[in-house]
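This report refers to the structure that appears directly beneath it.
Note that one protein chain is taken out, while the other chains of the complex remain in position.
After this line comes subunit A, so read on.
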Amino acid sequence: IPVSSRQAFPLPSLPRKQPTVLVVCGPAQNGAIGLVCARHLRIFDYEPTIFYPKRSPDPLYRDFTTQCEKMDIPFLSYLPTEVQLINDAYNAVVDAVLGAEAEMGEGREPCAAILATLKHVRIPIVSLDVPSGWDVEAGSSGGISPDVLVSLSAPKQCARRFLGRQHFVAGRFLPYDVQKKFELNPPEYPGTECVVALRAPR
C-alpha cells in the first residue's frame, strides 16, 4: 500500500507542506495490515498518524502496534467528527477499517461512526482490499468512495464497482499452486515491483 501510495501520491505532489497521512485501522485483519502500512509509510518518509480504537488481542497484531509505537507514529485517541479538521490536517486517509471478511463489522461501533465520518472527507481515501463497508461482492450503495483501491492478492468482486482514480493489485508473492487453484490469472508485474496499476475499465 505504501508503494502504491507513493505512485498515486508522490511526495512532491502533496498539497500540504507536511506529508501527513491518516491511517484508520479497524479491529481485525484489515486493521492490522493498516498498521504495517503505517510503518512502511514512515520508512518512506511520510508522516502517518494512526487511529486504532479497537485493538486486537492477537499477539501478532499487538506486535504491529508496538512496532508503530517504536517508530514514533502517533496514535489518535479519538477521530474528529468535524470532517474539516481531517481535511485540514492530512493529505490522504488510508482506509484499513474493514476488509473482505467483514459481515457485521459495518453496523457495529466504532466502525459505523468512523465510516459515517469518512463518507464526508474531501481528501483522497486509499482503501485496503475492499472499501470499508462495501459488500465484498455486490459493492456499496451510499458507502465510502475511495480515490485509490489496493487489492490484496487479487481484486474482489466488488472492485468492479470501484469508480476512483487508480486501482492497484498487490499480489506478486502468491504461490503458484494458489494462483492455479483459484484461476487468478494475475497481471504481469513490471521488473521487481510487487504492485501493479490496473487499467481503469472505462
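By definition in this document, contacts are C-beta pairs under 8 Å (C-beta built on N, C-alpha and C of every residue); 3 or more make two chains touch, one makes a residue touch a chain; residues count from 1.
The rule we apply is simple: contacts and distances are computed from a predicted model.
The subunit not displayed here is recorded in UniProt as "NAD(P)H-hydrate epimerase", chosen from "Septin", "Pectinesterase inhibitor domain-containing protein", "Exosome component 7" or "NAD(P)H-hydrate epimerase".
Set against the missing chain, the residues A:Pro57, A:Gly142 or A:Pro175 yield one that touches it, A:Pro175.
Considering the full assembly, A:Lys70 is the residue among A:Lys17, A:Lys70, A:Arg122 or A:Arg199 that touches the omitted chain. Those residues of subunit A that touch the chain absent from the view are 2-3, 6, 43-44, 67, 70-72, 172-173, 175-177, 192.
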